[in-house]
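Take this structure first; my questions come after.
The complex is shown incomplete by one protein chain, all other protein chains being positioned as in the whole.
Order as written gives the chain letters A, B and C; numbering starts at 1 within each chain.
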Amino acid sequence: MIEFINFYLIPGITLGSIYALGAVGVSMIFGILRFAHFAHGDLMTVGAYGALSAVWVLGVSPWLAMPFAIGFAVIAALCCDRMFYKPLRDLPTIYTVIASFGVALILRSLIQVLWGTESQVYSSGFQKPLVYFDTIRIASRHVQIISATIVITVALHLFLTYSRAGRCMRAVADDASLARVAGIDTDNIIRWTWVIGAALAAVAGVFVGLDTDVHTNLGWNMLLPMFAAALLGGIGKPLGAITGGLIIGVVEECVSYPFFGESLLSPSYKSAVAFVIMIALLLFRPQGLFRGRLL
Amino acid sequence: MLLFDNIVKNFGGVNAVDQCSFEIPAAGITGLIGPNGAGKTTAFNLIAGHLHPDAGRVVFDGHDVTQLPAWQRQSMGLSRTFQLPHEFARMTVLDNLVVAADNRHGEKILNAIFFPGRGRVRSHEAQLHARRTLEFLEIDALADELAGNLSGGQKKLLELGRALMQRPKLILLDEIGAGVNRTLLSKIADKIIALNASEGHAFCLIEHDLDYVAKLCSKVHVMAQGRLLMSGSIDEVKNDERVIDVYFGGGKYQEST
Amino acid sequence: MSAEGLAFYLIGFLTMGGIYAVLCLALNMQWGFGGLFNAGIAGFYAVGAYTAAILTSAGAASHVGGFDLPIVIGLICAGLLAGITAWGIARVCVRLKADYLAMASIGFAEIIRLVVINEQWLTNGSLGISRIPRPLEMVFSGRQAEIVYVVFVWLLVLLTYVVSQRLSRSPWGLVMRAIRDNDVAADSIGKNVQRFRVEAFVVGSVFMGVAGALSAHYFKFFSPDATEPLLVTFLCWVMLIAGGSGNNRGAIAGALVVWAIWSMTEIITSHLPIEWASRSAYLRMLLIGLFLQVVLQRYRQGLLPERRTTPVQAR
Partner (left out) sequence: MKLTVLASAVLAIALGSASAYSDEVKVGALMGITGPLANFIPPILNAARLAEKDVNDGGGILGGEKFTLVVVDGQAAAQPSVDAASKLVNLENVAAIMGGLSSGATIASANAVSIPNGVLQVSPTSTSPAMTDMEDNDFLFRIVPSDNYQGQVLAKMVLEEQLSKVAVAYVNNDYGVGIAGTFKAAYESMGGTVTAFEKHEDKKNSYRGELATMASSGAEALVVIAYAGGSGAKIVKQSLENGFFDRFVGTDGLRDDLLIEQIGAEALATTFFSAPTSPDDNPVGEIFHTRFDEEFGEGSDKPFVDQSYDATMLIALAIEKAGTTDRSKVRDALREVANAPGEEVGPGDWKKAVALLADGKDINYEGVSGSHEFDNNGDVAGFIGKFVVDGDSYKQIAIFK
């Protein structure tokens, strides 16, 4: 049992936290701009490399480099929106979806040109995990990642509940036409969506780098689980996306635990878990756990 | 012709249609009126099969069609138009009508691939029929225009033409007059009356303009709050206190809508 | 460089271009006529390729296969199996709206990919299936065989084109377009939307399977890296959008033009100094990404836009 917690559950929660932060942006963009943003994973990568530059140039720790990560990702997101998504906004969303595929390619190639392709780490060496009660072992970076995710979740909740921009975002995500009648400045809301989505993606990207390493496919590899998380939480429900991310991460890690002597699923099928959850949801409960919008 | 029997339809806790029953006779033009939010369009969707009721049944032409999907009801002779235009925007006006014709052989995929000749005769007939219908509706000049480029009123005519293509027994018209100018509106009315008289199509229409309803309909159902308020001739309805209350009064029905 | 060299480059180019043309025509049946956003092309392509590979390759001890069947039977089975897979997926998925269908189909394609790389008894996993034959290999060899194969590929492009053209001009195609434009209205005029969509999804996927089989025979070897979604799904979408969705000739033209850009940009970048070699490859990807944006913003109709004339001619 203790093995389950140490080696399946805690890594699952860590992975889930990363999915969760990425999924918030996916969910909000889907809810407000109404398209599946296929370049979101690459925004994560942009963030991770932004922090890497700061670590290299300034020699600071990745945590202090976070503002750079966020800055890079937010600027990238706003530029892409202005240049590639805005001109297509009045067309059927399919065009924007395809454009976002192209943007993913553009961002990744830019990273590869600027930073090269070899995988990098923020800091070398390994640390022994912290041990609690002689049984629970948890790496200190996992403690940091999980607690940072909790803080971000609370902050996000406060922002969405109490600030004007946050309330407007929720309103638009719930019903765009109603919001327009109510005189909400849609452009402003869209800007906020990108800022928050990209910032959280950047944080998630840095977390991936902290946990393992930084490479150019880092975000792209996580894109589909993030979509699954956004759907699970309900489109347009940021807190739902966080829950969804945690669930997907934990389930993905835990399916290979030998509950009944045999592992439920061969570990090489782990990635299928997110897809199966996603497809099942699309078919049986497309509004997600938290009654998100249906497009 | 059509029996709307004790229907209940619930949307997220609100009963849009609540134990409502009425009948649409086989001949003549029936009106369905009521204030906004009374459940008229929902009732149409339930009749046409785009929605399915939580309780009650829909009987059309002697068959219980409650469980049938829309496309099957249509092939039994039940056509409709939509409140907001639902044209096939990237197809020509003529094709919009041709596609609505029944072409069972041509629409089989294996025939389409291996025997492209099957269904050709039917297509030819359908085109002639479509052209005649366009002529009757006086929009034949637009036959080769993309339907998406039509004006709102022209789209309404297009939809009417499309509904006529399978020679239906009953046609549901959802606010055929909304957003249409006066001249075109009276033209549409003439067409409806002519069709009812010559071809024997029965009509049921949702309309806000009571004068228009008076011109067309022999019988009127009034809905409010998801229920049938009353039925009768247009004069009976116009003079009924409850109806006046619903429409103008700010009475008890107004608050909840 | 010689004229002969150029000719054989063009033959190689047309072979790959032809395979992409089949894929693109197949996608056009789904998206161009039917408005079905299939983002899992790579999955059906893989099913077709592996079916053909297993049925036609010479014997192998490490996995099922080595039936050594004629290539035509392999092709037919590839199409059939891809079609059956598509039917299963379509039954549950086609009622989903565009973006959701895209996600579900990506999900299925990924599951297919995982099965392919994990079920070693069936597909030989990541080691791939080798010794896949090509048509008329006994008779022709070397450069002659290249010519034979390009003819073979383009015969199948022709077949796909004829089928696609017949479909789009038939009453079936007309209904499909109606569904694409407005499914509720199509429902209201008596068309079984679900049935038509499943049919379009299946028939398109059949040809995606055929395209997969064609590339397996071309490479004479097939391993999971050939099903990379970027190279199959994404590229195919770019081709169709650039060529003009809804138009069969546009689909073929798009496949050739985009494949030409994909292939020929490298002729320039490979002449940059060698220190630039690794960077130029990314610059090339960057250019392709930007090209897509230009097409989407400026040439949305594609090279050959959809024709608006009545598909069934009145006589």
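Heads up, the rule we're going with is that contacts are C-beta pairs under 8 Å (C-beta built on N, C-alpha and C of every residue); 3 or more make two chains touch, one makes a residue touch a chain.
Predicted model, so just to flag it, every value in this text is computed and none were measured.
Asks: Touched by the hidden chain, which of the shown chains?
Replies: A, C
Asks: One chain is left out of this view; which of A:27, A:93 or A:216 touches it in the full complex?
Replies: In the complete complex, the chain left out is touched by residue A:216.
Asks: Hey, which of A:34, A:89, A:191 or A:270 is the one touching the hidden chain?
Replies: A:270
Asks: What residues on subunit A make contact with the chain left out of this view?
Replies: On the subunit A side, contact with the omitted chain comes from 3, 6-8, 11-12, 14-15, 18, 109, 112, 116-119, 121, 124-129, 137, 139, 208, 211-213, 215-217, 221, 253-254, 256-258, 263, 267-268, 270-271.
Asks: Considering the whole complex, not just the chains shown, which residues of subunit C touch the missing one?
Replies: These residues touch the chain not displayed: 1-2, 5-9, 12-13, 15-16, 117-118, 120, 125-128, 130-131, 141-143, 145-146, 215, 218-226, 228, 231, 242, 257, 260-268, 270-271, 274-275, 277-278, 281-282, 284-285, 299, 303.
Criterion: only the chains that are shown with their structure count from here on.
Asks: Which chain's C-alpha centroid is most distant from that of subunit B?
Replies: Looking at centroid distances, A is the chain farthest away.
Asks: Please compute the C-alpha centroid of subunit A, do the same for subunit B, then give the distance between them in whole Å.
Replies: The mean C-alpha positions of subunit A and subunit B differ by 47 Å.
Asks: What parts of subunit A, by residue number, touch at least two of the other chains?
Replies: none
Asks: Note which residues of subunit C are touching subunit A in the complex, please.
Replies: Of all residues in subunit C, those touching subunit A are 37, 92-93, 96-100, 102-104, 106-108, 110-111, 114, 117-118, 230, 234, 237-238, 241, 278-279, 282-283, 285-286, 288-290, 292-293, 296-297, 300.
Asks: Tell me, which parts of subunit A touch subunit C in their complex?
Replies: 30, 35-36, 83-84, 87-88, 91-95, 97-99, 101-103, 105-106, 108-110, 112-113, 117, 224, 227-228, 231, 266, 268-269, 271-272, 275-276, 278-279, 282-283, 286, 295
Asks: Help me check something: in the complex, which residues belonging to subunit B touch subunit C?
Replies: 48-50, 69-72, 74-75, 79-80, 82, 86-92, 94-96, 98-100, 102-103, 106-109, 111-113, 116, 119-120, 122-124, 127-128, 144, 146, 162-163, 165-166
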